[in-house]
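The structure under discussion is supplied below as structure tokens; questions concerning it will follow.
One protein chain is absent from this view; the other protein chains keep their places.
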Amino acid sequence: MAEPAKNQAVDRTRIFYVPERARVMTTRQEPSATFVELGFEDGRPLNHHPGQFVQVSVFGYGEAPISVCSSPTRPESFALCVQSMGNVSRAIADLTPGDWVGIRGPYGRGCFPIDRMKNKDVLLIAGGIGMAPLRGLIQFICDNRDDYGRFMVVYGAKTPSDILFREETEQWTENPDLDFYRTVDEPDDEWEGRTGVVTEPLKEIDIDPENTIAAACGPPVMFRFIAMDLLKKKLPEERIYFSLERRFKCGIGKCGHCQLNDLYVCQDGPVFRYADLLKRTEAGEVWAPEKDQDTA
Amino acid sequence: MIHFKKKPRVAFFDFACCEGCQLSVLEMEEKLLDLLSHVEVVEWREVMSEKSDEYDIAFCEGSITRKRDVERIQSIRERAETLVSLGACASISCHNALKNRWPMKEVVEMVYGDSGGHIDTIPARPVSDVVPVDYQIRGCPVSLPEFETVFKHILTGQSYDPPNQPVCVECKLNDTLCVYEKGMVCLGPVTRCGCNAVCTAYGDACQGCRGLIDEANTEAPARVLFREDLHPIMAEVARKNPLTRKEILAKFTVYNDTSEPDEEEESSDDNA
Amino acid sequence: MTTHNSIAVHHVTRIEGHGDITAEIKDGTLEQVRFSVVEAPRFFEAFLRGHHHHEVTHMASRICGICAVSHKCAALKATEAALGVDISDQTRLLRRLAYHGEVLSSHILHIYFLAGPDFFDVPSVFPLVDQDREMVRRAMRLKNLGYDLSKVVAGRHTHPIAMVAGGFTFVHQAENLEAMKDRIAEGLNDLQDTIRTLQGIDLPDLERETEYVSLTHPDRYAFYDGEILSSDRDEPVSPDRYREVIEEYAVDYSTAKYARWNRPEYMTGALARFNNNYGQLTDGAKTAAEDLGLTHPCHKPFTNTIAQVVECVHCLEDARDLIDALVNGGIRPGREHENVKDRAGSGVGAVEAPRGILFHEYEYDEEGKCLSANMVIPTAQNLANLEADMRAYVPVIAEESKETITHRLEMLVRAYDPCISCSTHVIDLRK
Partner (left out) sequence: MTAPENRVIPASNFTRFLEAIMAEQPVIGPRERPDQPGFYRFGRLARAEDFAPDYGTTTVPPKKTFAALREKLFSFTLDSPPELDLHFDSSPFVLLGIHPCDLSGIDALDHAYSQPPAEVRWTANRRRASLIGLDCRPDSYCFCTQVGTESNRNPCDLFLTPMEDGYLVEVHSDAGAALLEKADTRKAGEEDEAAAEQWRREKAAGIVPEFDAPVEKIADILEVGGLTPVWKETADRCYSCGSCNTTCPTCFCFDMVDDIEPDLSGGARYRTWDSCQLLDFALVASGHNFRGERWQRVRHRWQRKFLYLYRQFDRPYCTGCGRCSRACTADINLVDVANRLIAAAQKEA
């Protein structure tokens, strides 16, 4: 760094850790999650790319990274879908309209590759709360449907009562523009849909490996099985994308918590190409923990 | 946004302990008055005469060492929505569990001779071994900033896990000189922090009163101190502390005897 | 009409630890009365065995959260006696300072929080937060001053850190000690206000002369050091001989043991010290006694609380002198504790805890590991005297309502400021 000029004023608007206030517009209880719609004070849009996340502050409770689950094509507000896991997420779930939160972001240079996907077939796979970031992308593609080829979405939930965005997913099932597969691990008596883990419907889907881009989000164990299935379908590693979860404190590659070998998940991701992850041992150890490779 | 419930009712209870934790709470002065203004204290035998069977938050100090304590803590648990174990005795049983090394009959005899027939005592256990505990405030005694933090967490509906970092972290945050540099052996590297590393700040070694961190490497000292090729600081530590392996391991149990109380060993007498 | 009152108070409130009162009164005469300790025993005397003296002295302060410094000092003195360790004058001055802090905070706790509500006719200090917030603040301020005096010396009051056999692990800063002097001045003012508050109160009138036992020291009002003195005798006895003078006996209804010396019972604590060592109180403390109408000697057990106020003044005035002595002497780094060597031996440590005379005795092996431990706490020594007072008092109040009798008996118990949370109390006489 060049020698810093002494005693220069600090541009406070550029301080990354200071959140901006946003107001809660609506909230809705989703199964095992809460849907929260937010807007900035001045009504400006968030201007995010699908796949990006925001750092959400509930003052007095702390901050947590949460994916934006709405599409930038619907800019009046932006939405989060949050599962209560700890203090911050619980506080987000307890929000009521009129409450205030702090927002930093949108963050993440690695988003879903909406440009690369253009004119290609798109296959999205969501497991559990992994539906949250993908919902924004689904909305985005639906709103720009002509730009994309075949559009396939696979969504797996644990039980029928865990299905997020129930009405919306029902509509997707009806939507002729979209091949939507919904499955549950453990069905109940009323469930008439598919049963089995998320990779089951995947097996049935025929894709054009030359012309498809796939993206997935879900629990770490899921990735390994999805990758195996997609590779079996001859989809190259460069066209598979995963959205990862790590611990974030700063969201901008400074606090060190999310480091994955030489990558910062917050800054270089959270969406990564599978091909890039394969080169990183710390990603591999998660998917195949029994192997103890330790190259970088 | 903090959404308040109605003023919760708070009660303090004690079992086998020195009562130092609830008393050191009084040191908080203004802060205590501030905190208490959000609640209604309905029972605190130590400082008030009123008693109540209706409370929302119960602070329980002390270890469970008698049969009747078991019943009492169970009934407290039934009444309280939130149960807090206050201090090392309640959270990890502190010194109390050291008596569990002997059969209860022997312990009673050691202290009371033949005249101990009427004494009701069972192997000491922390409260959480008997009933589920919602919040733990560790330490002997509790650290007041942590008490305050937990109190605020309860008021704002947040969970609180005792810090899972070793005391060394707080030593560094305070820029305290490591006592190893003075040739002392310290339990800080395996002990949970939250005390603001107060013992080491006053030049003494950490005694381990907050219990072990998760996955503590309790084998490390035995692996380190007996090496031939020690660097100067550790060589000095090894020279000044000719400990046996057994002695090192014993140090971990002074506040934190995790050896299972002998289940068959019950109260030496039931008449109390 | 015959009246029959059965009084039973389960877990007397506002005392340290758990005790029950039972009394049977028939036609105004007392058939039976007793105060029994029902605290869960903790067995320190057993589990200290096998631990190194460094651990033992740290563990010993955990006997009691209110008199942690006293237990620590008693343990240190016993250990130092056993290991043949001499301590420096500086260490002695520092310990005495920490000690004054403890006496102050313990007494204030009793005066304002435990006994106090009876004087102001409230069940606890909490209603006073609204009624007289300034008084509650004053109480907390004074209590904290006591804590902080211990803290500036030993890092913490409950349980002191830096005190170890031989000296301190911490080098004291003259500035920090000096800074306490302003607080002490403020504390003395608060004590004057305390005296004014207490001048108005009516204490139950009970007078019963008894044997008063305390430490005594040729040069000063004894807290940290001295020999054992009985008001029934002229010559003090060395603490080493405590087993000869203090005979403990068991009763079947209590986990505590009772003690006697020249009479079937004796009293120890603030009033005993006041009676035995009155001449050595500071001038301010003597004036305080006068202002409070406490004359020497005094045989009224309820005035124990008043004697505590007098001692608070003494402690603060003496603390000021101790700080001057320390600072003027130039504080040395003093790492005396590093010279302590393990060896076999046994020793006794006697101190005046806030509630009275306290003995610790340890025996160590060549590696400095504890072979046996014994403690005799003040409350155990007071129990017989407390019951004797109760027997003397019940006929006086026998005509009162059951509630009043109960309340008065509770007040009498509280006047002794019993501290039984430690539950270490027994001599194994057959040893």
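First chain written, first letter: the chains are A, B and C, and each begins at residue 1.
Throughout what follows, a contact is a pair of C-beta atoms (placed from the backbone, for glycine too) under 8 Å apart; a residue touches a chain by one contact, two chains touch by 3 or more.
The model shown is predicted, which means the values in this text are computed figures rather than measured ones.
For the chain excluded from display, the touched partners among the shown chains of the whole complex are A, B, C.
Of B:His38, B:Arg68 or B:His118, it is B:His38 that touches the chain left out of the display. The omitted chain makes contact with just one of the residues B:Val70, B:Met234 or B:Ala250: B:Met234. The omitted chain makes contact with chain C at the following residues, 170-171, 173, 333. Contact between chain A and the absent chain runs through residues 1, 3-12, 14-19, 21, 23, 41, 57, 59-64, 85-86, 89, 98-100, 102, 219-220, 245-247, 249-250, 252-262, 281-282, 285-286, 292-296.
Touch with the hidden chain on the side of chain B covers residues 1-2, 31, 34-35, 37-38, 148-149, 151-152, 155-156, 164-166, 168-169, 171-178, 180-182, 186, 188-190, 203, 213-217, 219-220, 223-224, 227, 230-234.
What we mean here is this: only the chains that are shown with their structure count from here on.
Interchain contacts link the chains end to end along an open line, per the touch definition above. Chain-level centrality, scored on Cα centres against the all-protein Cα centre, points to B.
Taking the mean of C-alpha positions as each chain's centre, the chain lying farthest from the centre of chain A is C.
Averaging Cα coordinates per chain places chain B and chain C 25 Å apart. Centre-to-centre spacing of chain A and chain B amounts to 42 Å, using the average Cα coordinate of each chain. Computed centre separation for the pair chain A/chain C is 64 angstrom, with centres defined by C-alpha atoms. Across the interface of their complex, chain A is touched by residues 1-3, 153, 156-159 of chain B.
Taken together, the chain C residues at the contact with chain B in this complex read 11, 13-17, 39-47, 49, 51-52, 55, 58-59, 62-66, 68, 109, 113-114, 117, 123-126, 129, 136-137, 140-141, 143-144, 147, 154-159, 161-162, 164, 168-171, 250, 252, 255, 421-424, 426, 428-430.
On the chain A side of its complex with chain B, the touching residues are 58, 60-61, 86-87, 90-91, 94-96, 99-100.
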